[in-house]
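Apart from one protein chain that is not included, each protein chain of the complex appears where it belongs.
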Amino acid sequence: MAKLGRYVHTLRLFADVARAKREELVMTTFILAFLLLLASSLMYYAESHVQPEAFSSIPASMWWAVATLTTVGYGDVYPITPLGRLLGAGVAIVGIGLFALPTAILGSGFVEEMARRRERPHCPHCGEELP
Amino acid sequence: MAKLGRYVHTLRLFADVARAKREELVMTTFILAFLLLLASSLMYYAESHVQPEAFSSIPASMWWAVATLTTVGYGDVYPITPLGRLLGAGVAIVGIGLFALPTAILGSGFVEEMARRRERPHCPHCGEELP
Amino acid sequence: MAKLGRYVHTLRLFADVARAKREELVMTTFILAFLLLLASSLMYYAESHVQPEAFSSIPASMWWAVATLTTVGYGDVYPITPLGRLLGAGVAIVGIGLFALPTAILGSGFVEEMARRRERPHCPHCGEELP
Partner (left out) sequence: MAKLGRYVHTLRLFADVARAKREELVMTTFILAFLLLLASSLMYYAESHVQPEAFSSIPASMWWAVATLTTVGYGDVYPITPLGRLLGAGVAIVGIGLFALPTAILGSGFVEEMARRRERPHCPHCGEELP
């Protein structure tokens, strides 16, 4: 029972961190959406005339952009022109920053939430905050 | 000898951080397991009729889900339908969050553990806490 | 209106963190550029005689280096000689460190910026710092 209480407590910690950092996480999602659109559009103009099937439209190029920005890199679609590869390299490097943002935000969120909790008294049995 | 003592001390630090964040890390594993099951099930319904071999069952689709959520992306299995690619893009983006959680948890764990240790006196020779 | 103000506030937080950590982020970019050049040059000497098309020149080898250091790994170019694979393994492992640097820098930036803000009074309505 005490053990289950601890996990409920942990789930609440996760929810509190997510709530405290709501705006930052939404902003990160907006930045990601903007980068996806920009990368897809640029790559469409760089590669569609050489690989008309893989980069048939801007929405189709998004499949490549998602695979590259998230660093999944299936390898079913990739640029082959020098300009396309230069763009692709830039997008892949920006992908590192994309991993950095939510991690940095959540990391600072956990540090702050844990500090906030330590300052308030808690029940030693169930871990709940005391009034 | 003093050097070996330092590494034993470091190993203990790692163990202390892992112990202090046990519940959070177990919770992250549960979230990962849930995401894997959800992604595999959705992808099975989206792709199995087009790629019956790669997505032959929900457990088989899990191989794709692991490769995508962890951003390994071998490229032996990937969605080809528009719906499958939309789902796959979502799963790949969620994968960024999957890297963020353990890193943020362990990061705050190291910050807290180091702060806790600084407050207590330590032997300057072996690094052990003094009573 | 209050909600929009919050997002403007968040965007300013991101800009403040980026400004406070400007030198560290520029330094990380320099380190990345140096690693890219080093990895491309070494791989060119290890693989160009076996795969003259994929590793035709040092700039061409950079395409492989970017894909590996960022852990995208499309799989269109990869080393096949034992020496090339040893080098490639080293570069892939260094890639983990490449993800660590900006995340660690931005993470400490968010922690410090949030601490700095908590110390100053803010308007409870718009979130702006009071003079």
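Lettered A, B and C in written order, each chain numbered from 1.
One rule holds in what follows: contacts are C-beta pairs under 8 Å (C-beta built on N, C-alpha and C of every residue); 3 or more make two chains touch, one makes a residue touch a chain.
Everything numeric here is computed off the predicted structure, so don't read it as measured data.
Contact with the chain that does not appear here is found for just one residue of C:13, C:36, C:54 or C:104, C:104. Contact residues of subunit B toward the unshown chain are 6-7, 9-11, 13-14, 32, 62-63, 66-67, 70-76, 98-99, 102-103, 106-107, 109-111, 114. Touching the omitted chain from subunit C are residues 23-24, 26-27, 67-68, 71-75, 78, 85, 88-89, 92-93, 95-97, 99-101, 103-105, 107-108, 111-112. What subunit A contributes to its contact with the hidden chain is residues 71, 73-75, 103-104, 107, 111.
Quick note on the criterion: only the chains that are shown with their structure count from here on.
Judged by shared residue numbers over all numbers used at their interface, subunit B and subunit C contact each other through mostly the same positions, with over half in common. A rotation of 90° superposes the C-alpha trace of subunit A on that of subunit B, rounded to the nearest 5.
With centres defined as mean CA coordinates, subunit C is found 20 Å away from subunit B. Residues of subunit C found to touch two or more other chains are 71, 73-75, 103, 107, 111.
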